[in-house]
Every structure is written in structure tokens, then in C-alpha cells.
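The complex appears here without one of its protein chains, the remainder shown in place.
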Amino acid sequence: MEVKKLVCINCPKGCHLTCNLEDLSVEGASCEKGIEYAREELTAPKRNLTTTLALSERMLKLNGRARLPIISKEKVDKAKLLSLCLALGNIIIDKEVKMGQVVATIENIDFLASISLKGEENV
Amino acid sequence: MIELNFDVVVIGGGPSGLASAIEADKECAKVLLVDREKLLGGILKQCIHDGFGLTRYKKQMSGPSYAELDILALKESKVEVMSNAFVLKLSKNNDLFTTTIQTDKGMAIVKSKSVVVATGCRERTKAQVCIHGNRPSGIFNAGTAQNLVNLQGVMPGKNIVILGSGDIGLIMARRLTLEGAKVLGVYEAKATPSGLERNIHQCLEDFNIPLHLSCTVTKVIGDERVEAVEVAKVDERMTPISGTEKIIPCDTLVLSVGLIPEIELIKPLNLKLNRRTQSVEVDQYGETSLKNLFIAGNAQMVFDLVDYVSEKSKIAGAKAAKVALKETEDVRAVTVESQGDILFASPNRITLDSKSVKLFFRSAKDMKDSTLTISDGSKVIREIKYSSLLPPKMESVVLALNQIESDKITLSLSEDK
Partner (left out) sequence: MTLHSLKKKLPNIKVYLKEGALHLEGEVDNYETFLSYGKLAVKLKSRGVVNDLTIKGLKAKPMREPNVEDSTLEGKHCDVLIIGAGIVGCAIARELSKSKVSILVLDKENDVAVRASSRNDGMVHPGIDIHPGLKKAKYNSRGNRLYTTLSKELNFDFIRNGSYIVLPKPWMKFVYPIFWLRAKQNGVDGIAYISKKKLSKLEINVAPWQCGAVYTPSSGIISPYKVTIALAENAALNGAEFSFETVVRGFEKESEEIIKVRTNRGFVYPKVVINAAGVYSDTIAQMADDRFFSIHPRKGTEIILDKEASSLTSSVIAKLPFGDVKNHTKGGGLVRTIDKNMLVGPNAVETIEREDDSTTREDVEAIFEKHKKVVPSLTERQLITYFSGTRASTWEEDFIVEKSKKVNNLIHAAGIQSPGVTAAPAIAEDIARFAKEILTNVEMKENFIASNPYHPILSKLSLEEKDRLIKQDPSYGRIVCRCEEISEGEIRDALLSPLPFTPTLDAVKRRCRAGMGRCQGGFCSPRVFELIHELRGIETSQIKKGQGLFAPFTVKEDDK
């Protein structure tokens, strides 16, 4: 029986999981999420992608920030992290943004703004 | 020069200061929040990775989002905010605190009944970990590198060696890789990693970045810019072992070698210090040995999760408001002592004015199957078993206070035989 040991990354508990590679049964999880995580990790590992997008000069002056932090709406295929990040590098945001709004979509993956930014003076 | 009066002054606009100020306002105190930067949010502004808010909001969010929620709540409150404002001096005379502030509108002298210091931490420097050699450019503290990448969009380098497996170092290993750099390895002087397990996994293993334990960087080599570093194995006392040196070609060295609570502002007040936390002694509300002076967040001790920072800072803010608005009677306090394999425990004293208290502690080493014994004087009042304890992970214990008889509580941690 082949087993794989994993540490769950969902929450600070960091449960030590033991997953049976044949029937994908999981031991050591204190919640459902842990079991889900272990199965996914072994078949199609996914991660959240957090990165930043460039802001235009205008937005920099208005908001005092040069970059907009973003987060993938859902976990993405682990193997795509680097290529997605590269593709996001070409985007420049030049308008108002609300926290949680979709600001980019690459390969059908939505990316949400982590913060709100104003697009006009006197808002 | 303006002179102002408030009930509570909160110094620092990061997650700790924000939580304290909002809570103090809820208690109907007149609150001033002072922050030295242009934008609120403190260090969270640059912590664009997720992992924040899981305990508080049951949601994984990034640092800036976590801060934004507090900033919105702050805007809804009556807290007055001074940004681009730097506190030069804090003093106490009779029962009033005087905070001297330099702002871009002039100087301000603020009097208040209580103060919450939420000034966060600074990073340990390379000299403080005995790195020698040349003085080229290309050496950065992890926090500084994080600021450059996430706030300015510039990269510190392309071929990077990271010293220190603390969470900031691990997070930056991933961040720099995602932005196209090659992280050649993470070196850690201790025999076990300093950061959370999940970060080892999702920052290093995910990207095949090797982790070298019991190794440190001893020298930097390079004329104008870093060209290489010298690494060496270390012994249990973290002293480099002669003969194990290796040269690693690279163009950047990132240091994640520890955080130091930023307490310079309150050092002149001669408070009781706590060498283990590198900060000052506090009770469960964060009150220092000086009445009505509170300290919260990373300035009090280095937390591992911002959710705990917010939780404890709310408590500090609420108490700071209460003591400012109403004279409180002197209440009996008991001291808290740590024994055995405890790195540090907080608070150092417990004011007996509530039903229970939440104690926090970090184990001094990796431990399996251990027992935490809590004694009231010589009487054991609680025993808790743990199957696994790791220094990077802060643990908490809720203790009922209604039966404390002596004036000393002792926390003792040891591995079961």
C-alpha cells in the first residue's frame, strides 16, 4: 500500500495527512477541507495566485500606489502559476476599481482586486 | 503648533493600531490614530499573499484586503486620523500622556489619558547575524525586498540566495520566483525551519527551491554588486564550522533573520522589559508596567497570524478606552512564569478582573506528545496534551480566573517520556 504524507495548507492548523494512493482515503484531517485538499493535491494540485498589476501614472498620482494587488477568484492549476503571472505582467489598470471586482481574465481564470482604488479625484 | 486632547492615542496605523482604535471608539472614547505613512494598513500593504483572515473572517484573503476591511470600519467610526505623522516622543506627567508628533502640517502636542503603542517590528540586519565580506549592492532584508516588489514593481535581483526560513523569507522565495527570478536556495542556521509548515510546502516545495538547514551565510563576495555568497554548515550553537564553506554564485542576498519589536519610543519610560519577547512585560490587556500605557501587535511580541493581532489589539483598545473614561480601581494581578521548553508566553501578568484569560505561548523546539502544565502557586490547575508543537506556531490556552489563589501562575512544558 503506497501512502503519501502531506501537510494541509488550508489553515494554520496544518494537519499532517496520510493519503492512500490506491483508494485516495485520507487520514489525519480535522475537517472536510483537509480531505478534499489531499485528494486534489495528489491528482490535480491547485493554488491561489496572488500577485500585482501595474497601475498607470494617473492612478499612481490619485491613489499613492504603483501596483494593484490581485488574487485569483478560485484556485488555479499549480503548473500554470508562472505562465499566468507572466501574462498578467502586460496589463496596466487605469480606472476605478472596487475590492473584489474582476480586473483581469487570463485563460478563463478571473483575477479580483484586493483593494479599492479611486479613478477620479473627489470621490 | 497645535495642542490637542484625546482620551486615547493609538500610535501606528497597521492592523494592530486599526483594531485598537476602532474598538476604543466603540467604547465611546475620543480616539486619535497616528500613522507615519501616507496610506494606512502598515505592513499589510505589501503582504499581497493570502493567508489572512481565516480565523477572523473564515475566509482566506490577502493582507491589503484584510487591512481594507479595517480601514473601511475606521472610516465609519469617529476616530480622528493623522497620516504622514511621526511620533517623536512619548512622556507621562501625573496622569496624562503627552505625545509629540511631527506632521506635514506642523507639530502637534497631544495629551491623552491612555496610549496604545502599535508600532510593529523592524528586521534584524546582516551585521547582527555576523555576515562579513565585501559591501556590494544587492543585499536586502526580506521586508525591504517585499516593499520593492509589491509596492514599486521592481525586482531586487535575478539569482537570489535567501538566508532565513522565517515566513517572510519563504513568502519572498515564492514571490520572487513568480516574478521571474531564480531562487537558488533558502539557508537556515537552525536545525528546523523557522516559518510555518504550510509555507515550506507552498513556497519552497512547490517551486523546487532547496532548503538547507543548519547552514548560514558567512560572507558576501562582490565588488559593485553581489557576485556570490559563502555559506557554511553550523553547529548547535549556530557557529560556522570551519572547512564546510562553499561559494554560491548569485547576484542578490535576501535576509529573513528575525524581527525585533520596535519599542524605541517607550524605552525612555523605563518599563519592565521582557527579554524573551524582546519587548516589555504586559498583562492580558497589553497594559505595560506603566499605568494606562498599552502595547499591542508585533510591538508587544512577534505574532504568526494577523488574526490574533487584531483579536488582542481589540482587547487593548477597549481597555485603553475604559481606563481613559473612568477611573478604575486597582485590581489584584498575578505574575505568569514560564518553565521548560517554552520560548515565550504572554501575558507576563494577569489582572484578575475578568472571568477568563487567553494565554499565548510558543514552544522552544519541535516537540511531539508533550504536556503543558499550569500551576497556581504549587497546585496544578490544568494539564493540556499536545501531539505536536512547533516554534513558528503560536498556541493559545483559555484559563478560567475565578479560582486563582496564589500570586503566581507557572506554565511548564515538557515532552512526555
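In order of appearance the chains are A and B, and numbering begins at 1 in each one.
The working rule: a residue touches a chain if its C-beta (ideal position, glycine included) is under 8 Å from a C-beta of that chain, and two chains touch if they have at least 3 such contacts.
Treat the numbers as computed from the prediction; the structure is a model and nothing was measured.
Of the candidate positions B:Lys26, B:Arg122 or B:Lys393, contact with the hidden chain is made by B:Arg122.
Only one of B:Ser77, B:Asn147 or B:Ser289 touches the chain withheld from this view, namely B:Asn147. From the set B:Thr55, B:Thr100 or B:Thr244, the residue in touch with the chain omitted from the display is B:Thr100, counting the whole complex. Contacts to the hidden chain, counted on subunit B, fall at residues 1, 36, 84, 86, 88, 100, 102-107, 109, 122-123, 125-128, 130, 132-138, 141, 143-144, 147-149, 151-158, 179-180, 218, 222-226, 264, 267.
By definition in this document, only the chains that are shown with their structure count from here on.
Separation between the centroids of subunit A and subunit B, computed from CA atoms only, is 25 Å.
Those residues of subunit A lying in contact with subunit B across their complex are 6-12, 14, 16, 47-52, 54, 64-67, 69, 71, 78, 81-82, 85-86, 99, 114-116. Within the complex, the subunit B residues that touch subunit A are 38-39, 48-50, 54-55, 60-65, 68, 150-153, 177-180, 196-198, 200-202, 206, 304-305, 388, 393.
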